[in-house]
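The complex appears here without one of its protein chains, the remainder shown in place.
Presenting subunit A:
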Amino acid sequence: MTSLGLEITELRLGLPGGCPPKEKNEKKREFSEIAEDENSSNSGGDRKTQTKTQIVGWPPVCSYRKKNNVHEKETAKNYVKVSMDGAPFLRKIDLNTHKGYPDLAAAFEKLFGCFGIGGVWKDSDSSEYIPIYEDKDGDWMLVGDTPWEMFTESCKRLRIMKRSEAKDVGLQSRGSQGNLQALVSEEKRVELKI
């Protein structure tokens, strides 16, 4: 669905102004490489690995058409809200325009200037922010555990959470999902549903 530009009217608790823009340096590259490695080991994240073995040039659909149909599947729009702790208003992104987690991290950085956010998947302290998402069951999950496509299908909304808040809940490994629910539900958040 196209955004109606009404995010600015959403109310959130938090200080006005976003986090200050950070400069990109090599650390980002490090993250991308690692996230890519992790993605390629997840068979679902990589569009090229399929469960069936494919024959080159079969079925005989011309390559122009093949590329277009793949593109089409991806551009069935999938807009989700993205909130970041401390930002005065939410954003919306179309998950289908991103090819994987590194791409998504880059989008976050562009939207909110939260440098190094992908590093959380490396369990590093490269960012003070952690991306989480609400899935179809209403649970809050850490972004990055599942293959990309599984994620895009089940993600309803995204939140970029401050690491300092998560530390209280002991976010040491990916296993500690349960604590996230408690954390998020305890927070008082006022949102204007459109």
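In this text, a residue touches a chain if its C-beta (ideal position, glycine included) is under 8 Å from a C-beta of that chain, and two chains touch if they have at least 3 such contacts; residues count from 1.
Simple rule for what comes next: contacts and distances are computed from a predicted model.
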Protein name as given in UniProt for the chain not displayed, "Myotubularin phosphatase domain-containing protein", "COMM domain-containing protein", "Protein AUXIN SIGNALING F-BOX 2-like" or "NEDD8-activating enzyme E1 regulatory subunit": "Protein AUXIN SIGNALING F-BOX 2-like"
Touch list for subunit A against the chain that is not drawn: 2, 50, 52, 54-66, 68-69, 72-73, 75-77
